[in-house]
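Removed from the display is one protein chain of the complex; every other protein chain stays in position.
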């Protein structure tokens, strides 16, 4: 089996994490997984949604979008159609849930951090790139709160990162690009903490069911890839 | 650890599958997982959505809803609010995707089967009960097409069933009810085929991450529970 | 003239009223007029809508829906289409208005009771079945408030019940089922109080106008039928 | 009992019907019931809605709206809120249904006539004024089709007109204005054909139920009032 | 060049401004520019939108609509389609912005004046007629506030009025009617204050670009026309 990109089965695409990509947000990251490019911003607001007020805990929420021509053929603009599609809703719920696992909401105090992940170019794996980039933007937003003296200790419990794995032409592979993703028999998105725990697993048999052995192979690939992503996150955060 | 219901950790709630629950749909099932009760109908239409026309393949899609007072406190009616919530969208996409794995769409021919899962009473696990009941309604709808001579061989490749598993008070448990679900550290929904393959895994760490060992325990529980569900499906379908 | 069901012109379909049909709502009734089956729940909340606050009076409101496959051919789900249709809106306004005539809102105090009528199987007369069943659910919800000590005397001024009448093949008939309803020349829904007064009359000439004499015949049939419905309501409420 | 306006109990407000009120529509009428003023237009289009095509029959449909400041306090604009309210939907369904009773749809051929009733000033009875005025606009639109040679004989089977009646301070009264309407114990809208038949009756007990005797008194008032309205319609149509 | 209407190039259509056209609004004007007829109402409310509260300043906002058959062929009703079109939004923003230039919002105090411009008959220039008529309605609403003692000095800084100009068959013309508007090479809407200043210029080349010289000619025509409109406004306001 030859991957369309010529990559090894356990090889990530070139990943780049660029902080301070735009100037207004408290955290702003351009994350690139090969040709997949996502702008992730983290916006800090005082206060929390009504249903949480007075409990002293913070809140993290996420929204996701794709520019209409981030894809091979133009998609309708969700704002113009007047509603977010099912896939969008599903992805932004996943991003928000995953990032909340990175943070001690009690230690965050009554602040809301809104993550926006906007895909400017898509080539598969936009949700996993979004999670990986957004956690860096989140770390910057938290650092902003600390620098302003709004919170003391960092509420970050662990960094989280995510990658897709799948069965492509019968073989488990890491970090599917669009040609692989659209032909994969199984597609799985895995989110892991930098302390090794599992945050989220979403595996789908696109065609035939997959076996426990295949699952184990995919999970192993994901662990290898996410370890590399955690290193890249750390490296990005070490820079000024 | 004592489960609120007094069940064993690997014990399903009493499950009942009632066919021909309402009279109009080609397949109509009331599925009960304990106090969780869902009406699952399968509606057959000639033709397929525009994007599939002329390819000779069928289509299966699903919609999900909850009666406003199926829950402990009344929820706003989605039709009145003018949009389906994110959770609803996520669940109905899962149901549709899972059921498509049960069927050879080529053998279905250009027919559309629409699955409606409407929760009339909720006590945790509504999506897994929905999938389990809907597959029986789907089988009835397919039998209707065969009886009418619209298709020859049955396009059913396998029955699918689903159950939730989780970590409750530190222990892996099978088929969480609402008191368990709302306190669980980890919540996982698993869909398996009657031939043993994995169709879908969606596992979420609600609080702390979970380990591979915990994952393995939960998967084992799910396999046991779903085997029982497949037996109950078969039994229901044997009746006239 | 022979009715499709073989019933006498002044004969109701078999009517059943099952209380405590679901477990969460303060009042929960399954009402059946022959093959028409509606789940009616009454949900109690503290407080009233903003425009009534501080006046010491309660509020009763109603919502109505049909499961997509409660009918012979599947209807689009209103939640998915993003709006309630005109017929739905018209019916739920009628139900709410009628039930408010059953209750002394002053004696109810600042509580809101929301009635949900969800049709799980339709065979004509869903709105009249809804009103008849909902009034029993309302009585249970009011009894709940009394049992909790939230209100003293019962605010129920009268029970209300409703039936359809019409001109079918030239003859006035009681309680039209779907085959009659879709062919009727005139269709009238009547809501009466158990004290004999008229709460609501909505009569429509589907084809040719109707005469005062026809109106009088239909009203007489409705009075007979509703008297029987009031008896069935009383009987249902006498059970524990 | 003294009516706020000083009118007799069986006295209509001054009614004026002005044809050709605006210049574009095939039928355009300003109807005034005292201070209630409604612009009614009838617009002719070739063809019918998809569900009727090829049957050779025409279609009549109606829409209703109120200018935001047609009322004592400004109402939100429905176009800005993004949906029509329940009352609007109920009224426009009533108008459309009533006007269809005026016309032999077969004789109309495959034309659609859309009635728009827009209230520019409201003082009670906007729906009955709308129906009364719209029937004149409809007659003009039908005459336009005849003049163009699109249809031969007139498809008008009867003129229809409408008035409200009610119980105000214990007495049945004809044609309620806003001060009466907002205080009435019972409110009933009646639509009659010029041949004397009943097209629609919608009677609602706002407070206490009403009796059959009261119903009979109100119906008698309505018959008297509508006879006068039919005369005014005829007179308006006699003018060039 | 001959204008379709036979007017001179610098000739307005007959303009009429009728105050107190409807009875409920604090300001109510029917404005007619030839066959273009718009009802403009100004509604006064205590208080201002949330984002302005406590600053002591007032607010003026505008909404615009067209009756469905105000035009040659019927347009869909925006309330029924569930959203306002782009043209509507653009026009109502222009009206609101222009009228705010007429008023010292500080002197208005915390009152909101909502302008509604509803076109009952359209023949080109509906937005300029709306602005011209609405300013008179606004003046009446402000006078109402003064008469009630809610504000002292008039907050009106200047009257504003508006007209369209354009290039029609190569020649600059004033106050385009629909036949001209739909064929014009350039279309420009100009809003001027009664003190001579420019409030708003919106010029669009429909086909080929226009030159500075053409711009100057059009501006000169607009100044002439608007001077006449300001006189007509003054005259209308002088009447009781």
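Per-chain numbering from 1; labels A, B, C, D and E assigned in written order.
Rule of thumb we're sticking to: a contact is a pair of C-beta atoms (placed from the backbone, for glycine too) under 8 Å apart; a residue touches a chain by one contact, two chains touch by 3 or more.
Since the structure is predicted, the reported quantities are computational estimates derived from the model, not experimental observations.
Colleague: For the chain that was dropped from the view, give me its touching partners among the shown chains.
Modeller: Taking every chain of the complex into account, the missing one touches A, E.
Colleague: Give the residue, chosen from E:86, E:149 or E:170, that touches the chain omitted from the document.
Modeller: Per the contact definition at the top, the residue touching the missing chain is E:86.
Colleague: Extract the touching residues of chain E with respect to the undisplayed chain.
Modeller: Contacting residues on chain E, toward the hidden partner: 83, 86-87, 89-90, 92-93, 97, 101, 158, 188, 192-193, 195-205, 208-212, 215, 219.
Colleague: Mind pulling the chain A residues that touch the left-out chain?
Modeller: On the side of chain A, residues 22-25, 28, 35, 37, 39, 41, 43, 45, 63, 65, 67-74, 77-80, 82-84, 88, 114, 116, 118, 120-122 touch the unshown chain.
In this section, only the chains that are shown with their structure count from here on.
Colleague: Could you work out how far the Cα centre of chain A sits from that of chain B, in whole Å?
Modeller: Those two chain centres are 28 Å apart.
Colleague: Calculate how many whole Å lie between the centre of chain B and the centre of chain E, each centre taken as the average of the chain's C-alpha atoms.
Modeller: One centre to the other, that is 59 Å.
Colleague: Can you list every residue of chain B that touches 2 or more other chains, as numbers and ranges?
Modeller: 82-83
Colleague: Once the touch criterion is applied, which pairs of chains come out as touching?
Modeller: A-B, B-C, C-D, D-E
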